[in-house]
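The block underneath contains the structure these notes are about, expressed in structure tokens.
The other protein chains are all here in position, but one chain of the complex has been omitted.
Chains here go by letter, A, B and C, matching the order in which they are written, and residues are numbered from 1 within each.
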Amino acid sequence: MREIKFNKAIREATAYCLSEDNMVYVMGLGVPDPKGIFGTTENLLEEFGPERVFDMPIIENGATGIAIGTAIMGMRPIITHQRVEFAILSMEQIVNQAAKWHHMTAGQSKIPLVIRMIIGRGWGQGAQHCQSLETWFAHIPGLKVVSPATPYDAKGLLISSIKDNNPVIFFEHRWLHDTFGNVPEESYEIPLGKANILKHGNDVTLITYSYMTTVSLKAVEILNKMNISVDLIDLRSIKPLDYDTIINSVQKTKRVIVVDNGWTDFGVSSEIISDIATKLGNQLKANPKKIGIENVPIPSTRELAKYCYPNLKTIVTSVLELFDKKVDDAILPEENGMPDVPNKYFLGPF
Amino acid sequence: MREIKFNKAIREATAYCLSEDNMVYVMGLGVPDPKGIFGTTENLLEEFGPERVFDMPIIENGATGIAIGTAIMGMRPIITHQRVEFAILSMEQIVNQAAKWHHMTAGQSKIPLVIRMIIGRGWGQGAQHCQSLETWFAHIPGLKVVSPATPYDAKGLLISSIKDNNPVIFFEHRWLHDTFGNVPEESYEIPLGKANILKHGNDVTLITYSYMTTVSLKAVEILNKMNISVDLIDLRSIKPLDYDTIINSVQKTKRVIVVDNGWTDFGVSSEIISDIATKLGNQLKANPKKIGIENVPIPSTRELAKYCYPNLKTIVTSVLELFDKKVDDAILPEENGMPDVPNKYFLGPF
Amino acid sequence: MKDLKIIKNIEKKLLYEMYRIRNIEFKIAEYYSEQEMRCPVHLSIGQEAVAVGICSYLKKSDSVLSAHRSHAHYVAKGGSLEKMLGELYGKETGCAQGKGGSMHLIDLDAGFLAAVPIVGSTIPIAVGTAWAKKLKRDTSKTVVFLGEGATETGVFHESLGFAALHNVPIIFICENNLYSVYTHLRDRQSPNRSLKEIVEGHGIKHFHGNGNSVEDVSSIFREGTFENENNAPVFFEFDTYRWLEHCGPNYDDHLKYREDSEVSMWKDRCPINTFEKKLIDEGILSHQELEKYLEKLNIEIEEAFKKAKKSSFLSKEHLYEKIYSD
Partner (left out) sequence: MKDLKIIKNIEKKLLYEMYRIRNIEFKIAEYYSEQEMRCPVHLSIGQEAVAVGICSYLKKSDSVLSAHRSHAHYVAKGGSLEKMLGELYGKETGCAQGKGGSMHLIDLDAGFLAAVPIVGSTIPIAVGTAWAKKLKRDTSKTVVFLGEGATETGVFHESLGFAALHNVPIIFICENNLYSVYTHLRDRQSPNRSLKEIVEGHGIKHFHGNGNSVEDVSSIFREGTFENENNAPVFFEFDTYRWLEHCGPNYDDHLKYREDSEVSMWKDRCPINTFEKKLIDEGILSHQELEKYLEKLNIEIEEAFKKAKKSSFLSKEHLYEKIYSD
């Protein structure tokens, strides 16, 4: 199968839906500009015209309401936000209106709406340009929350999200946009609300999503070398959360670690661990664990920011601790020298 | 000690701080109006004048920014929101700005700011007038989150919140405003970040906060009659969360139930249970449990809304289940006939 | 109310529609104390002329959105009375089966798309509605009602900016009743503020008129919408006044947040009385004819209440339904 980048997978899914259903449109700051939202909307304007692909003023809240209005009329808007922080301005429309509309109207109206939010770390972004607020949205009944980790999933989950008749918050970690993966040319859907078991094992369950899935995959390789076999669950969707897949796995392995993509206090990992505890607490062989982003506002300087994020070593070490083992540094590959960039080709400025 | 209502305790704390420190002011929709935010700001305008106590246009986000600006200049604003839903419009200022300001400026500026948010159920409010979003704020480093359950705590916690040099989100459940309790006339502070053990027992730990504390207190009485002794922890603060008090209690009782004041998915109870599980999971005699609001948009009609909320019976039943016991209906007092009002004197309209 | 359709005389229809709203609202106020309509209600008494003056010139296929104070708009747009009362009583016969309550009226058949209680929130939603119609080459109109308080919100301005930029055929109707809850304009808006200038600064035409005269409202509305047939947004501001308390069934004159003289001045300018007097003076309407209409109206209203009271509630399983759409 051909390999393409994550950002191109997003673009392909969008282009497919735009061509398949003329009710779909894309709106967002910078959507038709030369950078095309990290390459995810490149040339869509040229291909589909300015009624389907367009920019907007800096009106995040208003634009969300406008999208809701078009959705009520049967359209299927996709909104993009280059940082989740900009979307915070539109929480009112997302949470009070879009999320509840179908229930409030007793099913008479629906809001098929995809809101793409770019999250994650990088290059001195500072406290207001790198948050990961998945848990906020997952707390709200009526929203769906999706978070792909691979180009394949990005395409399939985005198509499903656009076809879904509900408001879907679609989180893209910035460091994934440039990653490569196998992606079929034809269209396909990945069901929302179902997790994906990426690796099968018996000793421990590792649960994660988004960018941390890519790091966890490497951790699993290393752990395998140390004869620890891992069930690696990539959540794909955070809401609805696939409790069944999680529970089945943990029932088997009896050990579990959740690698959060955000802050761990009151975070996604808290929900997962609490669910496991209420159902399987007394069957576990070791106390469950969560790791994730340090609970601080993320500083701009790379020298402090680097301590905020879990990495390969943190994950491997945490798993080994469940078995009372220590990590052998020799077995860990060299870390990317600069922990504030996704790869060595990245030269800034954002 | 004299008994006063919760709303008067809030007013007393506010008036005390207004008179003690002329940097304190109160701003919010309806603050000086005849209803005075459910009686909590009654006549403060007359007492302190229009430069200290005032209304505002319908500009929740702008007003929060304005308050932050005054806080940078050394003032100590108190903002009020009659429903947490209105405050959603100001999440950007609260979360990107106020919460991170001190850290972002490397400690050079601080934001002493209290934002009072009224939460909770009632009288056909519908999906947009009854949410309890404590967990959102608790997820954010740099915020403090406080939620009193009694008039005594309301006064002491509000004074501490106003004196605190950080942004404090102060949650008041609407059904508490008319409750009575002992409140000293003089001023006093209750430390933020410390939970309160309301009842001591050995069999089970019951953790809760805000309105659900009042229901849980009744549950404990009933459980005591059934020879189940309970450690009842009222959190008082949700952030910083008093993990130590929780862990100490659960270490003793080895059984725990968390009664959430909001939705249980990705909620406050998830954080608490996950923390217990990571630290004490393997010592528990029964799997921990969470109960709270059904994970649905709350309908207006009382006939559906009533199923959304845990009540005395739910709590007692849940605790008994930990001991494989069933509830004896005879021992439960008659429930208030109308589950959509806080007491029989309530006649609407909001 | 079917009868209205056969009343050829448009003036009479306007008066009757205003009476209909007022009598429904007063009946809600009356029955509210029975504690069976267990939700907040924001009544429209005093403001009937705006709703009627606009909606009488809308077609069924035109769309209306509103906010917390929406009964008048819903009724004037032809929303089902039975469904509205059912909703206030929280019953399954309600327009949202009781899930919404008074602050979330909807009647898609009548073109009443939505009302929500967060001030300002339906403004962009309405702009989106109108814009979708333009994109779909649907020429029916979209009207959003808002209070003057809502013009303070950020999202109001964002919505105007977008509507002007994309030439969205949205019709804004602002009912300026001087108050946001208990707070007078003077405590919320600078005396130097001009809504007209703001709206026109955004690039949108602004019309202003007496919101207590149903004739003024409808003639200004027709003039303004004519001017803006080629998709441009247009803004109407009408001065009017709410008689009862902001939320709830009662007068609130004892609270003294507004001068008695102000209240009585506005009551003297009652949109119904002044117009009724005119129609009678001009011989367009007779007392007897009006009496007959009011009797029929009374029966219609009482029956709708009876039906609402008699209806059942949704059963528990509906709580968990329709959270997500299939």
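Note that contacts are C-beta pairs under 8 Å (C-beta built on N, C-alpha and C of every residue); 3 or more make two chains touch, one makes a residue touch a chain.
This one's a predicted model, so the numbers in the text were calculated from it and none came from an experiment.
Partner chains of the missing chain, restricted to those shown and counted over the full complex, are A, B, C.
The hidden chain makes contact, of the residues C:E152, C:E175, C:D216 or C:D252, with C:E152.
Interface note: of B:N43, B:N165 or B:N343, the residue touching the hidden chain in the full complex is B:N165. Residues 29-30, 33-35, 54-59, 61-62, 85-86, 89, 123-129, 294, 296-297, 299-304, 307-308, 338, 340, 347-350 are the ones on chain A that touch the missing chain.
The set of chain C residues touching the chain not shown comprises 152-158, 161, 164-165, 188-204.
Even with one chain removed from view, chain B keeps its contact list with that chain: residues 25, 51, 56-57, 59, 61-75, 92-93, 96-97, 102-112, 141-142, 144, 165-166.
The rule is simple: only the chains that are shown with their structure count from here on.
Chain centres were defined as the mean of their Cα atoms; on that basis the chain farthest from chain A turns out to be C.
The most central chain, judged by C-alpha centres against the centre of all protein C-alpha atoms, is B. Centroids of chain A and chain C (each the mean of its C-alpha atoms) stand 43 Å apart. Averaged C-alpha coordinates give centres for chain A and chain B that are 31 Å from one another.
Inter-chain centre distance (chain B to chain C, centres taken as mean C-alpha positions): 36 Å. Touching of two or more other chains is recorded for residues 97, 99-100, 104, 116, 118, 154, 323 of chain C. Counting only residues that touch two or more partner chains, chain B has 61, 85, 89, 126-128, 296-297, 299.
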